[in-house]
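Only one protein chain is missing; all other protein chains are in place.
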Amino acid sequence: MAELVEIMGISHSPNFPGQIAEPNPEPAIVEAAHDYELMRQRMAGTKPDVLVMIASDHLNQFFMDNMPAFLIGKAPRAEGPFPHEMRTFGIAPYRADVEVDVAKSMLQLAPKMGVDFSFSDEFRIDHAFTVPLNFIRPEMDLPIVPIFTNVMAPPVPPAQRFFEVGKAIRRIIDALPSNKRVGVLASGHLAIEIGGPKEGRSSSDPEFDRRMMNLVGRGDVENVIEEATWDRMMASGNVTPGFLNFVLLMGLADGKAPSVSGVRFPRSKGSVPYMAWDSQPGALP
Amino acid sequence: MAELVEIMGISHSPNFPGQIAEPNPEPAIVEAAHDYELMRQRMAGTKPDVLVMIASDHLNQFFMDNMPAFLIGKAPRAEGPFPHEMRTFGIAPYRADVEVDVAKSMLQLAPKMGVDFSFSDEFRIDHAFTVPLNFIRPEMDLPIVPIFTNVMAPPVPPAQRFFEVGKAIRRIIDALPSNKRVGVLASGHLAIEIGGPKEGRSSSDPEFDRRMMNLVGRGDVENVIEEATWDRMMASGNVTPGFLNFVLLMGLADGKAPSVSGVRFPRSKGSVPYMAWDSQPGALP
Amino acid sequence: MSKFQVDKVMREAILDPKVASAFKADTEKFLEGRDLTETERKALIDIDYATLYRLGAHPFLLNGFTRLVWKGDKAALNAEYRKNIAPFGYPDFST
Partner (left out) sequence: MSKFQVDKVMREAILDPKVASAFKADTEKFLEGRDLTETERKALIDIDYATLYRLGAHPFLLNGFTRLVWKGDKAALNAEYRKNIAPFGYPDFST
């Protein structure tokens, strides 16, 4: 039986690496970079054998001709991001082995747990994977199991379903036939707008961000599910549903409050959240 | 609220149309053609407004780069089969409107019912759709909602999951906001082998066929799920998992026995099953 | 209603610089045979992003696409983009 050693959620903002690299970053960026360095140390400290990485594709890999709600990647290698993302954001590439056996086992176990994953033997990972991985595991030495979620192409599954799928993934990991140490890293974001009238330099709805991080921090699943509706998220910013990957993590954590969580509000670009559930033996829910 | 007026399952053998068209078809083919004519009349008699069509793609449309377990098509038109299928089998084309509103509503309702459908705005339908549709609705005047299942690319969801997804589709239809009359047509097959050592002219495992049709006919869900394992189906013939679409129908019928069912055993090619659940008002489970 | 087809054009251009060049070189030819309404076709030819936005083009794709194929001054585009789409609020961009 596999051991779940860490549950972590951070932002995948493709702007954040560039913001950190500026000659004089604003204080919130310096603080967020510090948060993320602590997250890196935290994940390393749990000594995972494999990282289950939950993130979204931004209509790069998957499109509305065959749009999966939830998909497990099981090709032997994962590489990204897409060339146009590197050109636009100047972000670094990432390359990792895929732990194919674990990916296949998860796929085999999923129907019993009530989840219908699509699967892929040929894919790239976009900035939603590569940006967080470059923060949390810059060594590129840890095999991953990529799980793609649809937060971009409506109809997107509602928060309730993301929570349930998170709970199911937890049971799938618990039932894995290997005795590997499994870390989970999810990426998402809070309120953000791209290509809409509210697009600006900071969070498109700081109130939403504070409210949701408060609820996440308290493990208040009920109110997160009630409040994080499609309409409310759209009102906060038209790309805000990336938040749903954090709701999935709440399911993975079985509704328990994270041991650490927080959010920074740079004036430039969207807010930068983090959350992690305790990895001490026996301390995970 | 929509009304489910018919549940029907037939074969999608691409050989069957040609077998019927032969100058002197063998008796089992004549009988099967008669069965299918009765099925056509039966479906027409229920006067459906829309046909939810459950069938599989044969690695034509969907491939292992992005293989959905269950997918709803919602492009405005459905056309097929693929050119190479017409060349190989000489089968007729089919063209139908898609009832896009119903497809979208089903997709919206599915997560609440615990099913994760992929969706597609651009697809063709292969012989698994066009052959049965040409039998059951040759007029091409009835809009459809195509649902694709993966029975070809392992890991295929197990029989238990097909049954559960069938139950969920039933609840989804019951919850549709329209008051349309909904017919369900599924296509599949019994034991059949293609490209394997057992490939021959008749069923690759008549005993499997008789046993399963007996269980289906009695509404014996428990034994169907226990016996129709991947390994058992592979032992019966390497394409036999097409049977799983009939297991999905058993879920749609809530485990009730069909009002009619049967199977013919031509010497040429695989056996030809049919099954239908009563469409009288109030008589559906 | 061919939002999917509009999104598809935009995405193809974003993913592949060669497609973007072909789109820019001769948009009418590029769009031949695609199942678009005349309004959509004209809006794509004119890079009339406000109309595409109003029709429910995916805003994430529209954002990248417009900047990619824009022939005029990009600083001016950035200054005006939000203002020009604001009147249309938040159209449903589900396909």
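We just call them A, B and C in the order they show up, numbering each chain from 1.
Keep in mind that, in the parts below, a residue touches a chain if its C-beta (ideal position, glycine included) is under 8 Å from a C-beta of that chain, and two chains touch if they have at least 3 such contacts.
Keep in mind it's a predicted model, so treat the numbers as computed, not measured.
Trainee: From the touch rule at the top of the page, work out which displayed chains the omitted chain touches.
Mentor: In the entire complex, chains touched by the missing one are A, B.
Trainee: Out of A:Ile10, A:Val52, A:Ala75 or A:Leu215, point to the residue that touches the absent chain in the complete complex.
Mentor: Of these options, the touching residue for the absent chain is A:Ala75.
Trainee: With respect to the chain omitted from the figure, which of B:Leu133, B:Met152 or B:Met212 is a touching residue?
Mentor: Of these options, the touching residue for the absent chain is B:Met152.
Trainee: Considering the complete complex, identify which of B:His58, B:Arg137 or B:Arg211 is in touch with the unshown chain.
Mentor: Looking across B:His58, B:Arg137 or B:Arg211, the contact with the absent chain belongs to B:His58.
Trainee: In terms of residues, what is the contact footprint of the unshown chain on chain B?
Mentor: Against the missing chain, chain B presents residues 58-60, 63-65, 82, 84, 88, 152-155, 194-199, 234-235, 238-239.
Trainee: Mind pulling the chain A residues that touch the left-out chain?
Mentor: Those residues of chain A that touch the unshown chain are 74-76, 104, 121-122.
Everything that follows uses one rule, which is that only the chains that are shown with their structure count from here on.
Trainee: How many Å are there between the centre of chain B and the centre of chain C, using C-alpha atoms for each centre?
Mentor: Measuring from centre to centre gives 40 Å for this pair.
Trainee: Do you know which chain A residues sit against two or more other chains?
Mentor: 64-65, 155
Trainee: Give the residues of chain C touching no fewer than two other chains, as numbers and ranges.
Mentor: Residues 4, 8, 94-95 of chain C each touch two or more of the other chains.
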